[in-house]
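The complex appears here minus one protein chain, its other protein chains still in place.
Presenting chain A:
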Amino acid sequence: MLMCRDLADIASDYIDGELTNRQNLSVKMHLMMCKHCRTFIGNLRASTDLLKVHASRQENEELIRKIDERVAEALGARKSESDGCK
């Protein structure tokens, strides 16, 4: 029988739909009977959603500025080369 600890171990796989049908069924059966695990799964899912939103907002302005400079320089050099060939 699936215990709470076992469920916590495979909780991300359950959230992402990565379990086999059999595993999925035993998680669902356990969740019907266990309030604590229902709260845990709900909170882990909420944490995952939070991460998605937060991580996609992360930017690195300084790195982007440096890359823009190097790309502009390289594009400029390429253009002068091709102009020189004409």
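Going forward, a residue touches a chain if its C-beta (ideal position, glycine included) is under 8 Å from a C-beta of that chain, and two chains touch if they have at least 3 such contacts; residues count from 1.
Basically, contacts and distances are computed from a predicted model.
Asker: What is the protein name, per UniProt, of the chain that does not appear here: "ABC-type transport system substrate-binding protein", "Carbohydrate ABC transporter permease", "Electron transfer flavoprotein subunit alpha" or "RNA polymerase sigma factor"?
Answerer: "RNA polymerase sigma factor"
Asker: For chain A, which residues touch the unseen chain?
Answerer: Contacting residues on chain A, toward the hidden partner: 3-6, 8-13, 16, 18, 36-37, 39-40, 42-44, 46-60, 63-64, 66-68, 70-72, 74-75, 78-79.
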